[in-house]
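The structure that follows is given in the form of C-alpha cells.
All protein chains but one are shown at their positions in the complex.
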C-alpha cells in the first residue's frame, strides 16, 4: 500500500495555493525570507557556480592580490625592486605589478628581484600566499572537473499504461553517460493539494514500485507503479487529478562506475506531463553482430494503448485522507 | 516500544551525579585522565583547529624551516651563496634566509644562487622539502576549506504538544545551508539517572519516531515522538523528569548535495529546554508567485496549546527499570 | 526461491537473438545509436583511458598551449623577450617557445624574460594557466594512480557439483591484490532467452546463494547456489540450457582495505564455461610453521565428481515462465 508521509520536510500546510514543488532541474521551489550571507558555504558557492563565473572570480581575485602587493612594493620605494640586465621601459607601478605576478605564481624569472629587508620579506610572504591560494584555486578547478554528477534521460512524459488486468503509472529512464550505472534505487513521491478552509494542505505518498532497484542500468529502466485500490491514483480521472494539483517527484540514486561514486538525479512531472492510455515503445534493437543498440531519442517514445477498466471507479476516496 | 539500551558506549554506572552528557555543540562531556600526545592524530589536529591557529602553525613552521636552512647556508661560508647583479645591502644571515625562502617556495629569482657542492645539494634538498611540505600545507588548506559540515537550525526548545488523542515530544529542524539535504535520518536518545546506593545509574532509551527519515529537507522537519504507554516519558510530570535529570540527545545524518557527502549534526536538550503544552507555528508561507518562503527565525516558533490527558498517569513506572 | 526480475535495466524484448550480455571484462554488450560527444564526461574519459593514451593527450595539450603562446610572443616583436647573458643561438620562434615552456611550468630560469607591458601581462596569464592546467593534469595523474579497482581471480569455470542430497552451481573467487578485502557481497543473475513469435524475450533470475556475503576474504570464497526445485536451473540438462542461451552474471562488491574504498568486480559465464559433475580442489595448504599458503593457480582447480539425482527431472518447467 502507498505509504502516506506526514510532514516529509517539504511542507504540509500552506497559506495559499503554491506552484510546482520540484522544478524540472530537480531543485525545490523554496526561497529564504531575506538574504543571509552565512547560508553560503564558500566552498559550495565556488564549486556550484558556472565555469564562466568561476574563472571570473579567479581572475578578479588574482588581479586584486597582485594590485595589493604591487601597491605595497611601490610604497617601499625605488630601491625595493632591482632589475637584472637592462631597465625595462615600463612604469614603476607595473614593474611592481609584474614582479608580484612572478612571485605569486612562483615563476620568478629574476629580471625583477627584491632588494632590502622589507621587500625580500614581503615577497616571501607573497610566495607563500601564492602557494596556499593556488592550492585552493587548483583544488577547486579539479574538484569541479571531477565532481560526480548524473546525466539521466527521463521519458518526457509519465504514462498511464495497461498493466496485467489493471493499469499502472510508468516512467522510463536511461543513463546518458558513457559509463555503467549500478545499484540504481528509485523513490517516487506523489503529492496533491486539499483545500481546508483558508488553508491548503499538501498530502504526500511514497508510491510503491514493482521494483525500486536494479543491479545494472546499461539500457533503460521502466519504473512501474501499479494502480491498485491501494494507490492514491486509483479511481481518479485526469480532470480530478488536475484539480488536485498533483505532482510526481522522482529521485534516483546509483553508483556510477566512471566516477567511482554514488550520483543522484531528480525529476518531477505535473499533470500536463502525464499521458493517459499509452505504452512505451522499444528504445533499442539487436544489430547484425548481436550487439544491443540503444537509441536515446526513443527513451520516452510511446504509442496509444487502451486502458483496462478499473475495479472500483467511483466510490473509493477513503484512501485519500 | 522505546528500546532500552544497556551500555551504549556513553557509560552506565557513575560514582557521582554527572553534568550534561552531550554539550550544545554536539560534543560529549568526557575528558581523559592525563594528557597523552599519542591520542592526537596530527591530521585531525590540524584539520579541526581554528583558521587563525592553523595559519599561525603554518607561519611558525615556515619560519622555523627557513631559519634552520638559513643557519646551515651561513655555516657553509660566504662563498656558498652568490649574488647576481649588485650586492644587496642586507646582512649575510638575511641573505641566507631570503635565499632559503626563494628555494622553499620554488620561486627562485636567481638574484641569490647557490655555489659549490654543499650549497647546491642543500638547496636541492630544501626545494624537495618545500614541495613535499607545501603539499601537506596546501592539502590541509583545501581539506579544511572543502570539509563537509552540517549547519542545522534546531528549534531552541523541544516541546510537549497535543498529538492525536495523546501527546508527543516534538523537535523541529531545518538545513541552514544553501544546498539540498537528502535522505536525512534521525536518532533520538533519551537518558536519565537513577540513584542506587552510592552509585548513579544512567538509563538510555532510543525514542521511536513517527518517521525517522525524510527523503528531502528543503523546508523544515518536525520530529515526533508519540508519548504512548510504551514511552519512557509516559505518565511523568515535569517535576519528576527534572529529578530524573533527563537529557534528550538528537543525532542527524544526511546527504548534502552541495558537498556530495554525508554530514552529521548533533544536539541535546535538558529539562529547562523542554516546553510543556505548546505547538509549533508555521515557519514558511507561499508568496504571490507561488514560491514557498522559509523564515529561519521561526524554526523554533511555538504557541501555547492544551495537552491531552494521558491515559494512565499514575501507575505506569515499570517501563522505567 | 529464485526471484524473477522483469526489465532489470538490461532489456527484456529483442528483435533478434543477441550475443553475450556481459563480456568477460564485466562490460555490457551495448552500444549507442550514433556517436554523441555529450555522452563523454571529460573527467571520466581522461581517467579511464590507457596510460599511454593519457600521456599522449597530456603531451599534445602541453605542446599546443606552448605553440600558441610562443606564436603570440613572436607577434609581439623582438623587444618583447629579452635575453640575460649572451644571446642563445636559436631561432626567435624557439626562443619564444622555450620562454613559454619556462613560464607554463613556472620554472622561470630568467635567461629569457618578458619585457614591455604586453609580454609581461601575457606571461602572467600563461603562468596562471600553467598552474591551473597542471592542477588538472596532476590531479588526473594522481586520480588514475590511486583509483580503487578490484583484481579478483575467478574460477575459469562455473561447476555443477554434488551438494548435500542434491546439486549446486558453484563459483570460486579470490582477491589477487596484496590487501585485505572485507564485507564482500555477491549477486548472481541468471538469464536465458525464450523465442515468442518474432521476438526474443530475455528472462532474468537473481540466484539465491547459501551465503551472499563474507566478512573477510583472505583466501577463497566458493559461492554456492543450491539447485532445488525453486531454481531456474532445476531439472534442466546441459543441452536444454545450451538451447536457452543461458548466461550467469556475477557481481562482487567489497571493501578493499588498501584503498580504503569499496571496489566492484563483474564476470559472466556462458554454457561452455560451465562444467557438469565436478568439485573444487583445495587451493591452499598449511606449511610447516602453521601459516596458510594460497596458490592462485588453483582457484579454479576441480576434479570430476558424480552428481546426485535430481528429485524431479522431467516435469518441472513451470518455474521457468
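Order of writing sets the chain letters: A, B and C. Residues in each chain are counted from 1.
The rule is short, and it goes like this: a contact is a pair of C-beta atoms (placed from the backbone, for glycine too) under 8 Å apart; a residue touches a chain by one contact, two chains touch by 3 or more.
Just so it is clear, the structure is predicted and the values come from calculations on it, not from any experiment.
Enquirer: If you put the missing chain back into the full complex, which of the shown chains would it touch?
Expert: Hidden chain contacts in the full assembly come out as A, B, C.
Enquirer: Using the document's definition of touch, tell me which of C:44, C:222 or C:245 contacts the absent chain.
Expert: Result: among the candidates, C:222 touches the missing chain.
Enquirer: Please pick, from C:38, C:156, C:230 or C:285, the residue that touches the omitted chain in the full complex.
Expert: C:285
Enquirer: For the chain that's not shown, point to the residue among C:40, C:57 or C:214 touching it.
Expert: C:214
Enquirer: Have a look at C:26, C:110 or C:232 and name the one touching the chain we're not showing.
Expert: C:110
Enquirer: Touching the absent chain: which residues on subunit B qualify?
Expert: On the subunit B side, contact with the omitted chain comes from 5-11, 13-20, 27-34, 36, 38-45, 47-48, 82, 84, 102-103, 106-110, 112-117, 120-121, 123-124, 127-128, 130-132, 134-136, 139, 143, 147-148, 187, 189, 200, 251, 261, 264.
Enquirer: Can you name the residues of subunit C that touch the chain not displayed here?
Expert: Residue positions of subunit C that touch the missing chain: 58, 62, 66, 84-86, 88-90, 94, 98, 101-102, 105-111, 134, 137-139, 141-142, 145-146, 149, 151, 176-180, 182, 184, 210-211, 214-222, 255, 257-260, 282, 284-287, 289-297.
Enquirer: Since one chain isn't shown, list which residues of subunit A touch it in the complete complex.
Expert: So the residues of subunit A touching the unseen chain are 106, 108-110.
One rule holds for everything that comes next: only the chains that are shown with their structure count from here on.
Enquirer: On C-alpha atoms only, rotate subunit A onto subunit B and read off the angle in steps of 5 degrees.
Expert: Copies differ by a rotation of 90 degrees.
Enquirer: Counting contact pairs by residue number and requiring over half to coincide, which of A-B or B-C is equivalent to A-C?
Expert: Equivalent contacts to A-C are found in A-B.
Enquirer: Centroid of subunit B to centroid of subunit C, CA atoms only: how many Å?
Expert: 37
Enquirer: Pull out every residue in subunit B that's touching 2 or more other chains.
Expert: Residues 106, 108-110 of subunit B touch two or more partner chains.
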